[in-house]
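Coming up: chain A.
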Amino acid sequence: MDYYFLLFAIMAVGAGIFTITVKDALPSALGLLTVFIALAALYLHLHAPLIAIFQVSIYAGAILVLVVFVIMLLITPDEALETAQKNISYRAMGAILGVYLIALLIIGLKGINQLVAQKSLPEGFGKPSQIGDLFFRKYILHFEISSVLLLVALVAAIYLAKKRA
Partner candidate 1 sequence: MNAPILTYVTFLPLLGVLFILAVPQRDEAGKNVIRGIALVTSLLTFLASLRIYAAFDPSVAGFQLLEDHPWIPSYGIHYKLGLDGLSFWLILLTTFLTPLTILSTWRAIDKRVKEFQVALLVLETAMLGTFVALDLFLFYVFWELMLIPMYLIIGVWGGERRIYAAIKFFLYTAVGSLLMLVCIIGLVYFHYDSTGRMTFDLLQLYGTHIPRNYEIAFFAAFALAFAIKVPMFPLHTWLPDAHVEAPTAGSVILAGILLKMGTYGFFRFAMPLFPQGSAFFAPLIIVLSIIGIIYGALVAMVQPDIKKLVAYSSVSHLGYCMLGLYVLTRQGVEGSVLQMINHGISTGALFLLVGIVYERRHTRLIKEYGGIARIVPIYSTIFLIVTLSSIGFPTTNGFIGEFLILLGAFKVNKVAAVLAATGVILGAVYMLWMVQRVFYGEVTNPKNLTLTDMNLREVAYMLPLLVLIFWIGLYPNFFLKKMHTSVDHFINQVKIEQTSQGSQMASIHEVPGIEAATVSMAKE
Partner candidate 2 sequence: MAGINDYIILSCILFGLGVIGFLTRRNALILFMSVELMLNSINLMLVAFSASMADMGGQVMVLFIFAVAAAEVAVGLAILICLFKHAKSVDVNRFNLLKW
């Protein structure tokens, strides 16, 4: 049994459940952070150190901080915000649908290990240099487009956030 995987898997699931059930947004963000870190650990295990680092730095460090920042910005302490749908049946329906989806996905993806090619990893697999190499060869167009993507996001976000001209 792969305890390393089991540990972080349980941690990720537990933190995920915490994220979606906890009352306030801030603890929820902390829960998400935990998920991220657990996943980062798994990434390391999967020979993806660079991803793991980025996971911590970009996701946890940038995106989540942004979210937390907005949480602080938007939720004034005196506003009592109900966290979940009041209507139990509504919540139950969402949960059931979600669980059903999980079940279906798991059933649907049964036998995936036969489909996925399983090769032994070459030497130095997952080194950042490999990624960089791919970035500038095979994925250069994606890279360009993602820069456009970020530019678009920037334009949109700036327009929306800035004061009316």
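By our rule, a contact is a pair of C-beta atoms (placed from the backbone, for glycine too) under 8 Å apart; a residue touches a chain by one contact, two chains touch by 3 or more; residues count from 1.
In picking the candidates, the idea was that all candidates are chains of the complex that A comes from, given by their letters.
Note that the coordinates shown come from a computational prediction; the quantities given were computed from them, not determined experimentally.
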Identity of the candidate that touches chain A (this complex; choices 1 or 2): 2
Residues of chain A that touch candidate 2 when the two form their complex: 2, 5-6, 9, 12-13, 16-17, 19-20, 25, 28-29, 32, 35-36, 39, 42-43, 46-48, 50-51, 54-55, 58-59, 62-64, 66-67, 70-71, 73-75, 79, 81-85, 90-91, 93-95, 97-99, 101-102, 105-106, 109, 112-113, 116-122, 125-126, 130-131, 134-135, 138-139, 142, 146, 149-150, 152-154, 156-158, 160-161
